[in-house]
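Mind having a look at this structure? Questions to follow.
Every protein chain but one is kept in place in this view of the complex.
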Amino acid sequence: MKRWLFLASLLILAGYFIAGGVWLRPFGEPARSEMDRYFIEHAQTEVAANNVVTAIVFDYRGYDTLGEATVLFAAVVGVALLLRRARG
Amino acid sequence: MTALHVLTLILVVVGAALAFWFRDLLAAVIALAGSSLLLSLEFYLLQAPDVAIAEAGIGAALTVAIYILAIRKTHYKEEE
Partner (left out) sequence: MSVIVRTVSRVVAPVALAFGAYVIMHGHLTPGGGFQGGAVVASVVALLVVAFGCERWRKWTHVLLPLEDVGAMAFVILAFLGVGATFFRNVLAGSGGLFGAPVPQLGPNPGALNTAGTLPLMNWAVGFKVIAGLGAVVLLLALFGREDG
């Protein structure tokens, strides 16, 4: 019973992977590209940055970077609380 | 180009399988580092150099250092 369940889930997962590989879009041709076209055309004038990825990360999508910084801060605080020697 | 992609991805999977296969944990960690470095090469081939630098720094250097420090403080062999 357990083995059949394992095999069935393995087959379903493999089917999903193969279907995803077969129906993959061609490289460099996204399905909807209004947003990235806006970023590529306006990043140099609005943010004055040549690197559009950095312009997105720190300007257009700054909240995401703030969340990432918060995650790193929480990880460092957790490690410091767990592993640092208590003084006194 | 496609052949290079396929070769890199096959080597990534081989490295991950070796990391699963080895009983010696130090060898498993080094296989994981090789797999991670090849993954960073694959990111570079897919024209994402940002992610490639991050993957090479985090996956191939820092994670391996943390695993090695953890192994040094516990056991070198996988328990049955």
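Order of writing sets the chain letters: A and B. Residues in each chain are counted from 1.
We adopt the following convention: contacts are C-beta pairs under 8 Å (C-beta built on N, C-alpha and C of every residue); 3 or more make two chains touch, one makes a residue touch a chain.
This is a predicted model, so every value here is computed, not measured.
> Decide which residue listed in A:1, A:31 or A:80 touches the omitted chain of the complex.
Once the missing chain is taken into account, the touching residue is A:80.
> In terms of residues, what is the contact footprint of the unshown chain on subunit B?
The missing chain touches subunit B at positions 49-50, 53-54, 57-58, 61-62, 65-66, 68-70, 73.
> Since one chain isn't shown, list which residues of subunit A touch it in the complete complex.
41, 44-51, 53-55, 57-59, 62-63, 65-66, 68-69, 72-73, 75-76, 79-80, 83-85
As a working rule, only the chains that are shown with their structure count from here on.
> Subunit A to subunit B: how many Å between their CA centres?
Comparing mean C-alpha positions, subunit B is 19 Å from subunit A.
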